[in-house]
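Of the protein chains in this complex, all but one are displayed in their positions.
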Amino acid sequence: MFYEYEIDYDTQNSYEKGLNEAFWQFLVVPEENDTQELTYWHFENDLGERNSVSINGLGFRTVQVRSKKEIDHIKFNAHFKLIKKEVNPFDFELPLDSKEDYDQLRSLDFRIDHEPFLRNTRLTHLPEKYATIFPFDENVSLFENLQALNQWVFNKIFFKPGVTDVHTHMEEIIEKRHGVCQDFTHLFCAIAKKNGVPTRYVSGYLHQGNGFFGDSQMHAWVEAFVPNAGWIGFDPTNNLLANHNHIKVCHGKDYTDCAPLKGVVYTLGKNETKYSVLVKAAQQQQQ
Amino acid sequence: MLARVANNLFWMGRYVERAEHVARFMNVNYFSSLDAPNQLSQSRQFVLRSMLFMVGDPVYDDSLKLKEEEVLFNIGLNREKNYSIINSIKVARENANSSRDLISTELYESLNKFYHYVMNYSTDTFVKTNLYDFTVNITEMTAVLRGKIRGTLLHDEVYAIIMMGVNIERAIQITRIINTKYNDALMAKGSYGDPIGNSFEWSTLLKCAESYDMMRRLYKKSPNSTSTLEFLLLNGRCPRSFMNCINQVYKHILEIDKKVEYAKSSTAFMVGKIKAEFEFKQIEEIQEDIQGNLDLILNKMFKISENMEKEFFNY
Partner (left out) sequence: MGSATEKTIFSSYVRKEGLFDEVFKGNGNVKSVYQKLLDLYGSRSIEDYVNLNTKAKSSFFNQGITFQVYGDKQSQEKIFPFDLFPRIIDPKEWEIIEKGAIQRSLALNHFLWDVYHDKKIVKDGIVPIELLSSSPNYLHQMMNVDPPSKVYNHISGTDIIKHSDGNYYVLEDNIRCPSGVSYVICNRTALKRALFGVFNHYKTHTVTNYAENLLHLLESVKPPGVDSPVCVVITPGMFNSAYYEHSYLAKAMGVELVEGRDLFVENDFVYMKTTQGPVRVDVVYRRVDDLFIDPMEFNPDSALGVPGLFAAYQKGNVTIANAPGTGVADDKAIYTYVPDIIKYYLDEEPILKNVHTYHCSRPDELKYVLENVKELVVKPVDEAGGYGISIGNKLTKDEIEKVKAEVKANPRKYVAQPIMSLSVHPTYIDEKESFEQRHVDLRTFTVLGHDQQFVLKGGLTRVALKEGNLIVNSSQGGGSKDTWVLKQ
């Protein structure tokens, strides 16, 4: 089964005092992988500056815009068409003996190969006092543990936009039990890493047709590495496995690696950012 | 050359030149007034006001009694005043610091020594006894710097940028000095009945511009308003004249902008146009409206500087 999507990413940044020189980098282009094929893309900015496509340090496509004129805002729009393949997230074999998974997690080579995604970052560091907040049960398979964690995070945190930001401490998220998809994702990553599972933060678009939480903005979910199965997507915000509605842009250790917009602007005043995302499903096609 | 560094070198040239003119103006004005032929020109208040007028901080309120030591301190060594000599030297050196890799060690060393000399000059000594010593040293050290600029730098783009700064600033300072002394002459006129054309202030003006001796050699007469203005504005052979400055600016801009044809908006075109205009200017035309013409010249120089900024320093 194939799904065709059209995605519109729109942003406007305004600068109170204006600026003479600026550089923006957008990390909004869907990744091309086994389940996603990008068939069309188009970028536009209203400054008449060139949109240069580049690759960032983690290997994902970015769009860079540089301006040296006197301006007080930039509007940027990206439009994509994409074909997504439906995959069965359960399409792998669970090990007969669940111990095998855990032995592999502990092996030196495994820890070395997955080092970046086992590393603690500021945003995915589980404070010591919560070290055993969700211990894995090694009598059942790793995948089942991760599913249980997905459910647990979903139940633990209440989706509430506007109360947290990138500076919010994990402690506050756990204690106050609220947050948005970034917070769900960071919490999942932190606990999974604590249990020795490599996890990465995924940024992307969510097709909202089915009433999921996603807030018409960029969405975030988790990919966790399960030995013998590979990277599997978990969406703790919606208590789902990532499926054909999840359109991946990039992954990283945490949000900082995946921020959709990074900019360097030389100005003193305040600035304001507005953005919106629209994902439309086109006709389903049989192939 | 980096655009930012070019900007810094340009301003290094300007500030060095500025320091020199302010210092000489203080020196000549102060000391020649001591035995000036008339009462007003001798008056302390008159001289101090003239200095403040020249550096761009004029005092119009006649009832205000200026304190001599305070005025001298402000113009010479007050770091808080952006027109002070100490501040010019400080900024010149900061500009040199950011382009140390481009200028010669000799030039940097001289400027650096100069900086430390000024920074360590005792305020008390300066305002009480050493006005002469301080200002003469400033003018001599700037002369050394000019020598180092000419003698230890490759005569290429770097040199041309610095010399643009020096000559634009010189044109501006000469014009400011003329403006100030013209103003003084106007005021002095009423007090002792001399016609403005033969005022004592014209000799002072020439000395302020280090041009008195040259002028005497050429005209062999006491300076009056016509001959002085003609000499300082239009005589291309006088190194301090506006005409010479603009000729120099023109020569150096060609070194920086090597195009064969110049766009109308380019600095080279602008400078060429001003040069041509003044080559065929008569002193009588200027005398029709001295104040207006001085303002015009100043504005043109400001425009050249702004245009350079846009064209070369701002990528």
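We just call them A and B in the order they show up, numbering each chain from 1.
Simple rule for what comes next: a residue touches a chain if its C-beta (ideal position, glycine included) is under 8 Å from a C-beta of that chain, and two chains touch if they have at least 3 such contacts.
Keep in mind that what you see is a predicted model, and the values were worked out from it rather than measured.
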Discussion item. From the list A:Lys17, A:Arg50 or A:Lys69, pick the residue that touches the absent chain.
Written reply: A:Arg50
Discussion item. So one chain is hidden, and I want to know which residue out of A:Lys81, A:Arg111 or A:Lys176 touches that hidden chain in the complete assembly.
Written reply: A:Arg111
Practice prompt. Provide the residue numbers of chain A that touch the chain removed from this figure.
Written response: 23, 25, 50, 52, 54-58, 62, 64, 66, 108-109, 111-112, 115-116, 118-119, 253, 256-257, 262, 264
Item to complete: Write the list of chain B residues that the hidden chain touches.
Response: 1-6, 94, 97-102, 105, 108-109, 112-113, 116, 157, 161, 256, 312-313, 315
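To be clear about the criterion, only the chains that are shown with their structure count from here on.
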Worksheet entry | Distance between chain centroids, defined by C-alpha means - chain A, chain B (Å) | 63
